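Shown here: the complex without one of its protein chains, the others still in place.
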């Protein structure tokens, strides 16, 4: 299993949702940039659960510590090691269903692939892994902001608060779309063949748990347009290369698979039964996703930026 | 600029649309598989233009030759070098507009990035580059077909022949959606963090010129569904890992940017003017895309397959 | 700056010699292997200074902790995060010479490259970085030992204890040669072109600080031999591929550059002067190197082993 992202700005994440800690090593960050634990913390706080009625009440203080790579307040060019200790690692809620594969989850696939299942709640396929992405991404976005004035902003697509509240009351969950705008991206990022900006953004977004679709610019709508019409649009990439114009993306999230309603499930022995998943879960996984999407976009553009100045 | 795809099954493509030849080096193919120029040729023939009224009439016989890596009809495990000579490299049609950036094309971005523009027609950002992907992909699909019984089938989404014909008559072009079904994919491919099967498929599809969107499974539709409903669907990947069930994707293509209608354009000096693009162009770039999508999917699964048996 | 080693068994090391902690993330370790902090600790103890008169008296207890990737005593296939806290991070000894480039050290090159110098003692170019390599390497050697019965043994080449002791008394240092034997290496590792076993071993050994030469088999002696003679030797690799026979290497280490004798030095402003380096330093850097060489060899063979089973 590999958990390394990027070619020159490489992020290696680690940690299980119910283990001792989560973390990331950021390898390849240029030297001389000011960075602090407080700066990174602000993004983790945006991702943290328990902040609104729309998210799970699980308590995670998610305090980040910098263990290396920063000296006298500045990056030194050496690997930046980030650690977030897990506080809430009681897994009593999972004990009851430890022999069952939760519907819509990776439990069965994981077990089949690795011959092993971390029944404490998803292991590396848990959404908790994204805490390390947000920490690492915050370093990339600071760099791009200072160097190029780039800004990443993502938000839930619709006025679906009502729908989310309804789903929660029903013990159910609901999907959603996240929109992402990249303002003032660096020019000349990306390459015309495999490493197109849109290809790398697509990969980054579709690596976020529970994603099912990605659009850039007009997306699927462009399939219905005529060339004379589409050629007139302002578009942020041509032939995979950024031109400095804003980039706009949409990402589709499926509904949270963990729901309170009783569900049919299988276990390791192939038996079927009905299970009920306890504990508190986000009724809409996309609610906490905007800062994750922004972070992944920052990692993509940072890596492309380093590549662009190398040749 | 990099034109290498894959981690273990690595494909290095080369060649400009109006140069001497196009090619690919396939690095990492296991030894002992029967392969012939005829087998590969069949897929190139599917991609070739000039086969129906819906595609351009440009003549490309696209004959592939194997230069290395195959001995006595079988792969030897060494790099397989594939070459397709370009026949139709007169660029008279491009001469008239060589100082102009074609609207909707990569011309300006390419020039800005590389300080250079191959005015003969797109260089590496030309759709012609995909001939090398199809050649390389055919080797991957043969391997997966024999080893795992995997089948890749892609097609144009709708009954849009009428729309395409109408666009052509108007000197215009139109976008379209390509559907892709992967039957009998190998089980346990992909990883739960960055290298999710859907992330790598998204990247592969969004690296095909003119793509604007990607969906897997229910795609954007899943954003409107409830968990109790979505959990019941048969889905080919969980947590990024394949489970052996069929995988279904959709890819959105924008309309061909080259249209016969006169268009406003810019040139290198920032002047604006009206240009007319001569020559024959596909009124719908997606018409030839199904075999390209199949090939890219085969490259992704082949690479994941090699990774999956390594650990 | 990159600190990642390997293609499939990837080790990402981090930490500065005088920072909070050192560490490694091991990405790509197969699941199901028993591993404990005690097992890893034994190798760190072999590397630790202060154990004999021949090494520095600096106190480093070097206690390793496993933060992720191990569940109920076994690897889970997820990234294994290892951390070793630094205890002895007083840098008073360095304060006096913080403006001077120590002769024979990386100080000036580092400053020139990164526009920055960690005057607390070498930063990432310090030999202390190797503690993370030994921790990561111990996981690889356990795997290879259990799977293939491979054994790594390295030792100081000669009876040079007397020479080392003499150098210490003189306030000077001395170089040495480390020998490495790999018994029972897995068969069929390595590839005939760039990724030859001997090339990767050479790279691994020459990435250890202070190394100046590498030999495999007869090494430079083979340059004086005739083919009829050399062809009869038992050799562990042919064409870069292992055949299961033992592999024998030698690695040359230069003398420790930190010596007590006064030396001419330069500073950042280009001025010259005489400096004296305080503190306790190994009079022979190679004394602690055997376990490092073994660890790097284990990382190379582990990575090649994963590659060999993938194709």
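So that you can tell them apart, the chains are marked A, B and C in the order they are listed, and the count of residues begins at 1 in each.
We adopt the following convention: a contact is a pair of C-beta atoms (placed from the backbone, for glycine too) under 8 Å apart; a residue touches a chain by one contact, two chains touch by 3 or more.
Everything numeric in this text was worked out from a predicted model, so none of it was measured.
A.B. asks: Touching the absent chain in the whole complex: find that residue among A:28, A:103, A:185 or A:239.
C.D. replies: Within the whole complex, the residue contacting the unshown chain is A:28.
A.B. asks: Tell me which of C:35, C:154, C:202 or C:301 is the one touching the absent chain.
C.D. replies: Once the missing chain is taken into account, the touching residue is C:202.
A.B. asks: Among B:27, B:62 or B:294, exactly one should touch the missing chain; which is it?
C.D. replies: Checking the options B:27, B:62 or B:294, the one contacting the hidden chain is B:27.
A.B. asks: I need the residue numbers on subunit C that touch the omitted chain, in ascending order.
C.D. replies: The list for subunit C reads 1-5, 13, 103-110, 112-113, 122-125, 129, 157, 167, 170, 172-177, 187-188, 191-196, 198-207, 209, 211-220, 222-232, 237-243, 250, 252-259, 261, 263, 286, 308, 311.
A.B. asks: Using the document's contact rule, name the residues of subunit B that touch the chain not shown here.
C.D. replies: 1-4, 8, 10, 12-16, 19-23, 25, 27-28, 31-32, 67-69, 71, 74, 76-81, 83, 114-116, 118, 123-124
A.B. asks: Using the touch rule from the top, list residues of subunit A that touch the missing partner.
C.D. replies: So the residues of subunit A touching the unseen chain are 7-8, 28-30, 77, 306-307, 309-311.
The definition used in the following text is that only the chains that are shown with their structure count from here on.
A.B. asks: Determine which two chains are connected by the greatest number of contacting C-beta pairs.
C.D. replies: A-B
A.B. asks: Averaging over Cα atoms per chain, report the distance between subunit A and subunit B in Å.
C.D. replies: Centre separation, subunit A to subunit B: 27 Å.
A.B. asks: Could you grab the centroid distance between subunit B and subunit C? Build each centroid from C-alpha atoms only and quote it in angstrom.
C.D. replies: 45
A.B. asks: Do you know which subunit B residues sit against two or more other chains?
C.D. replies: Touching at least two other chains: 311.
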